[in-house]
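A single protein chain has been removed from this complex, and every other one stays in its place.
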Amino acid sequence: MITGPDIRSLLPIEILAGGMVITMLGVALKRNPTLTFICTLITLAASFLSVLFIWPAKPHAIGDLFLVDRFGCYFQALVLLSAFVVTLFSQISLKNFFPGKRKEEYYLLLLLATLGGATMVISTHFISFFIGLEILNISLYTLISYYRERPKAIEAGLKYLILAAMSSAFLLFGMALVYALTGTLSFQGLAATTFRHDSVSLTILITGIGLMITGMGFKLALVPFHMWAPDIYEGASSPISAFIATVSKGAMLAVLLRFFATADLFGFKKLMLVFTVIAILSMLGGNLLALRQNNIKRMLAYSSIAHFGYVLVAFIAGTGLGTQAASFYLTAYIITILAAFSLITLMSRSDNEATDIEDYAGLFWKKPVLATLLSITLLSLAGIPLTAGFMGKFYLLTSGVGKGNWLLAFTLVISSVIGLYYYLRFIFAMMRTDGQNFPIDSRPSYSSLTGLLVLSLLGAAVIWLGVYPAWLIRLVGSLT
Amino acid sequence: MILAWIILLLMGTGFLAWLTSRWSDILPRIISLAGTLLFLGVVLYLWFTHSASAVPSGNAAAGAWIIHYTHSWIPAFGIHIILAADGLSLLMLLLTAFLGVLSVLVSWKEIKTRVGFFHFNLLFILAGITGVFVSLDLFLFYFSWEVMLIPMYFLISIWGYENRTYAAGKFFLFTQASGLLMFLSILGLYFVHGRSTGVYTFDYEALKGTVLSQPTAFLLMLGFAAAFLVKLSTVPFHSWLPDAHTQAPTAGSVLLAGLLLKTGAYGIIRFVLPLFPQASQQFAPAAMILGVISILYGAKLAYAQTDLKRLVAYISVSHMGFILLGIYAFNQIAMQGVIMQMVAHAISTGGLFIIVGALHARIQTREIGQMGGLWTQVPKMGAMGLLFVLASLGLPGLGNFIAEILILTGSFMASKILTIIAAVGFIAATLYSLRIMQKVFYGTVLKKWEITDFGFREMIVMGSLAIVIIWLGLFPNSILNATQQMVQGIVQQVNITVNGPQNANTLQNASR
Amino acid sequence: MSELLWLIVALPFAGSLVLALAGKSLPRLAAAMIGVGSVTLSAILMLFVCLDFLHANPAGTPVHQMLWQWINVSGFSPAIAFHLDSVSLTFVFVITFIGALIHLYSAAFMWKEDGFARFFSYMNLFIGFMLLLVLADNFLLLYMGWEGVGLCSYLLIGFWYKDPGNGYAARKAFTVTRVGDTAMVIGLFILFTNYHTLNIQDILQAAPHTWAPGSTIAIITAYLLLGGAIGKSAQVPLQTWLPDAMAAPSPVSALIHAATMVTAGVYLIARTHVLFELAPIVQTTVAIIGAVTLIVAGMSALYQHDIKKVLAYSTISQIGYMFVALGVGAWSAALFHFMIHAFFKSLLFLGAGSVIAVLNNEHNMFKMGGLWKKMPVVFWTFLIGACALSALPLITAGFYSKDEIIWQAYASDKGSIVLWLTGLAGAFITALYTFRMVFLTFFGNAKAEPTYRPGVAMTLPLVVLAFLSFAGGFIQLPDNMGHVTLFSQFIQHTLPTTVTTASGHAAEWIAQVIAAIVSIAGLALAYRIYYNKPFPAAEPVRNPIQRFFFQGWDFDLVYDKVIVQPIVFFSRIDKNDIIDQFYTGLASIAGLFNKGLAATQNGKLRWYAMALGIGAVITLTILLYA
Partner (left out) sequence: MTIPMEYGLLLAAILFCIGLAGVLVRRDVIFMLMSVEVMLNAAGLAFIVGGAARGSADGQVMFIFILAMAAAEVSVGLALIIQLYQKFKTLDADSASQLNG
């Protein structure tokens, strides 16, 4: 029986859905990309504000399906924020790559995907989780291959479709096994229920959880489920890559955290072992893969593999400090990576998306502002002080060391030193004085100006979090 | 508070210099010069007002801070902005300010491109180093420790010489890797302290009392040592230094040799010894051996080089060996020698680097094979070169001699064999130092260079350096008195915590 | 008066500083005024201080003057302070007085050279450091002077820097002496760790009570100090630098490499005599080293053709005599010979210098000859010097000083017949090579024409020194003839008297007669071989033995093979730092990993799917079987 409080606490999702329907109707009445664009922005903004509005003092459960607590709301806010930025830059990107084509669907799909993400982060039940995930996935397939002229886009879309579907199959089968054993689909139930402790059922249960990890690990692009990431990042347009890196991964991380917390699996030694292995593989593998990568989008993809490896360090540290660290780090990472991809979008021209390291050669002396922002971004990813990335890494290490996971802490340190190398490569490329001119047209269009503004805001946020993170730490501290 | 203002002043000047560069190239120079001069003025004021309170007083507690400023930063982790200074810090600040002014001056002609950004980086390096020398919160310390690297990286990688990318990257990776290890140790210490006392804080004074089990202490100590030994370019962690020094622009080399290396020594004295007395005692033999190896290996490599700047760089390696040897001798004489060496080496090597830079600016080469007989054309430069070469070979009457004699006398009490081996370094120093004079200024003129002698600005720079190095040689007490109290405190603490008070006293008497 | 002591030291330093800063802009005359003036002033001051010292305290109680606290670190507190007693006064006298004369000489000698001001700035600096050395009241200050004079010697040897050969000689001098100095420094460490002070007098007083005679530590310390001494004083086996040092302008050789610096070793041993007396074996070593040196160097001098090299080797061998004296505990004899030697050897060097100068820088004696008529002043003074050097009996100061040493080498309680014989042999050789030099240079038929006659500025010092090396001896006469003991009494304020075992005037008479005969015999032999004989101007062909002696007993050869070559070789290998390779290795390993992993990203959909499956399998395996 849906009650008033339920409706109130689901407001963000409702606004999203409602806004989307309205926008769709609007499109039906009159095709006008700008209008659609604005509607989308308004919807996202409204939804975001509603999150702040409903900011819950105490968790509010809606049946088994949803749990609207601060944690969920915080991640909803993150998702919506990222979606907002992505939308802004999508408009620029569309203008460059998709001139004179129909752009309205794009925004609708974006809203849909966001809705999926927003649903995932508050779900406490396999069904709600699954629905959110699939809404997100299926809209993503389309978004990735939206620029259908570009073979790469199609290839990426198809790859993602097959692989994501596979991973969903793994996830579902895992769920099914767990369900078969416990007879419940809610995270809570998994913790609560007791079942026959014979070897067979135990095997089945463990297998189930293992398969679920596979499915989730795929979404988070953790080694060894990471193969898709670089190709998709490269094939998709920069804003969509940003969307994958932020909304889709962030939402999945939120689910993972919530799932393990609610079903309290942190005590499950073998699981933690699995995650330790995955974390180490991801940290080292990601950074090593990126080491000599000349394509900045692929580089960011690989680095994001490593970064989610880092996050796992906090994740393994378990509830409390671990969750806070993960949330903090994810926030820092989202802001940074959004800045990065937005920058690529701004750099890009219709004939060429600025992805090669050569395109950035000597940028420092041609577009100092852009270059400075990109350097800040890269330094933040590298975890250098004065940037959000450093504080995030500090938080992660603290959680790791606090739990005495020295192995993980050391791997983190070593791998981030490796990582330094390729970030510096790009920074130095920008310092170079012999770079052949990459055609950056300097005609200040309205949209690129707003883009620059947003970008500067993101950059400022990175620095601010790096210098005065106390407020955010307090915030994430209040989540759990 | 004054300390915070100093740092802000430097950063502000940096930004200002960067902004004004769009209008003219001379403006940033003037602004930076003014800023650094102001910095120097303030520090000198502090020095003369406070060195009175820093003169040796009977009982020396290492916590006797002249200036102390605390402000909350990240309460959730007990992180505060704690800025404090004692004799050592003040001395280091003085050095920083002095070299800061000089590095602005030497860049006056050398740096022609992107002047604003250059000075921005220069001043941020100074700010970072200042932060390192005055932060008493371990988190803040690490923060500044890292902050000073980035601008230095830019400095090398933009205005450096032919092979700058490689050098800059190497420098950054080495320091980062070791720095992160130290950071792990800091966190470890943080948690150990927190668990035992329930107070989670990065405050140096609080952490100093932490009770640690032997192995834990040793491991944590190693983490710190890693960072500082790399910074001190101790063999075998030295290999970043020759490249960085060689490729950096003159100002960069001066700051690297004069200050960044010193942060390593400072870190050991300020953090490793007080935080881990026992562990340090365990580590001492190894450290002293490393020191001696550095002295000799550095000297050997210096003798082998044909690139003048690389040669000077290896001299630094050798001299830093003395510092390491002295620190781990654990007595006041050696420790004071170390502090003296920190200053003297900064001056002498700085002078040499400036001369090399001036030469390179004039003849576009650093190969000593290309030089020779230059005295005829540049007698002033030759004379200055002679002075600093003599300083670096430890001629009595110049700063380095005081430092080295104190260090060796002190270390002789700790380990006779090692000291005797280290003394061989004197002979080695003679070889490589005189080689510089011979190959560059004496001998037959190989190429007819048309070059001008030092100008007014350069003579100001070199003159001030010369005066300082001679002053250090004749009136070292003016420095030693300022640090006496702090040194006494640390040495006593180390020995007391290890041998118990009575032994410590006997050791004190022994050195009386 | 003696409170002006510091001024004696300060003046030369000031002069040097002024010349160094303003030298370029000053006219030569002004530079000369400053250079010569500063030293002359301190010489005059010295005379006053000297008189003051003699009158004020006949007891010869030392004067102490503290300028400022140099270092003060928990007990390690040497001061910049001076200690003036009879020994140091003797040295100060020689340094300033002869220094002033030589400066005057140089003003004329160097007039045409460029770098005139630089020369005088170096010379003044040297005087300053030398005074520091002999006046220092603590070992650290002494060491400062010690290194300082080494530096000046380096600078002056390499004064004509354009010739790489000079540079090499300079570096050789500095490096070889530094080897000795390092030993000395280690000695200082031992002294400090044992006495917690570096004040010389304190240590000398404390030593006998702390260290048992012949105790190991005393021996080690004494040996280390000896190391410093033989380095500076060019004794075997560290003598090789001095002959090369002749690359310096002649006045420099006269001042640094004959009169003052090279005798610093003598000063050090005399100054720390207590420590040596505590280690008898070391003192014996000193005597032996001296004996060996005086023969080795004498033989080499015999085969030189470069007039300055002859004098160089002769200096080495004369200092050998002093070492013998020190070794047998004839302290005052050693110092007496030091003073007299300073007179006549600087005289000889200056004389040789003028000869060389007027013959357009001709060093080879075989290309000279017949000069005695052409430059009489130089000849006569040189002759007096030569007589003093070869210790012709009764009339020369050299006789009285050297004879005392030879006698003490036999008579003192530490002396022995062997030392005595060596001394005699040395005396013979000395006379031989000295007059070989004289005859070759001044007699026979002229092979070169003097370009000019040395002016009064050059001849005046010669005359003064000639007078001293003739009359200087009469202040100290053997007790069997006149028994004048002004000098030894003066010295004995500071240093102990010599304990003689063999006594009786008869023995001494015999000894003196023998010594006289020996030196005259040497003269006679030289006369027979070299007087007015036509010698080819060209280098004489030498048989292996001659070459062996000519090359200073091939010490250089050995050192080159055993020490220099290995060092050079060692520095060649591993020029660019093997350790660096290790780190580059790490980097390339990472690179390999990158290649390998990048290969897996082959873009094949089915491979990706496979990877996903494998991942799942791995996960399950860990979960189920870990």
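Should a chain be cited, it is by its letter among A, B and C, assigned in written order, with residues numbered from 1 in that chain.
The definition used in the following text is that a contact is a pair of C-beta atoms (placed from the backbone, for glycine too) under 8 Å apart; a residue touches a chain by one contact, two chains touch by 3 or more.
Owing to the predicted nature of the structure, the values given are computational and were not obtained by experimental measurement.
All shown chains touched by the missing chain in the whole complex, by label: A, C. Touch with the chain that is not drawn comes from one residue among A:Phe126, A:Phe275, A:Phe341 or A:Tyr360, which is A:Phe126.
Between the chain not shown and the residues A:Ile138, A:Leu284 or A:Leu412, the one that touches is A:Ile138. The chain omitted from view is touched by exactly one of A:Leu25, A:Ala180 or A:Leu407, namely A:Ala180.
In the complete complex, the hidden chain is touched by one of A:Asp69, A:Glu104, A:Glu234 or A:Asp359, namely A:Glu234.
Among C:Ile230, C:Val252, C:Leu359 or C:Ala598, the one in contact with the hidden chain is C:Ala598. Residue-level contact of chain C with the missing chain is found at 598, 601-606, 609-610, 613.
For chain A, the residues touching the absent chain in the complete assembly are 126-127, 130-131, 134, 138, 141-142, 145, 148, 151-152, 154-159, 161-162, 165-166, 168-170, 172-173, 175-177, 179-181, 183-185, 200, 204, 230-231, 234-235, 293, 295, 298.
The rule is simple: only the chains that are shown with their structure count from here on.
If you average the CA atoms of chain A and of chain C, the two centres end up 80 Å from each other. Shared contact sites, meaning residues of chain B that touch two or more other chains, are absent.
Per the touch definition, chain B reaches chain A in the complex via residues 73-77, 114, 139, 142-143, 146-147, 150, 153-154, 157-158, 165, 168-169, 172-173, 176-177, 180-181, 183-184, 187-188, 190-191.
Contacts from chain A toward chain B in the complex involve residues 365, 379, 384-386, 390, 394, 397-398, 401-402, 406, 409-410, 413-414, 416-417, 420-421, 424, 428, 431, 468-470, 473-474, 477. Chain C makes touch with chain B in their complex at residues 20, 24, 68-76, 80, 140, 143-144, 146-148, 151, 154, 158, 161-164, 167-168, 170-171, 174-175, 178-179, 181-182, 185-186, 188-190, 192-193, 196, 567, 570-572, 574-575, 577, 579-580, 582-583.
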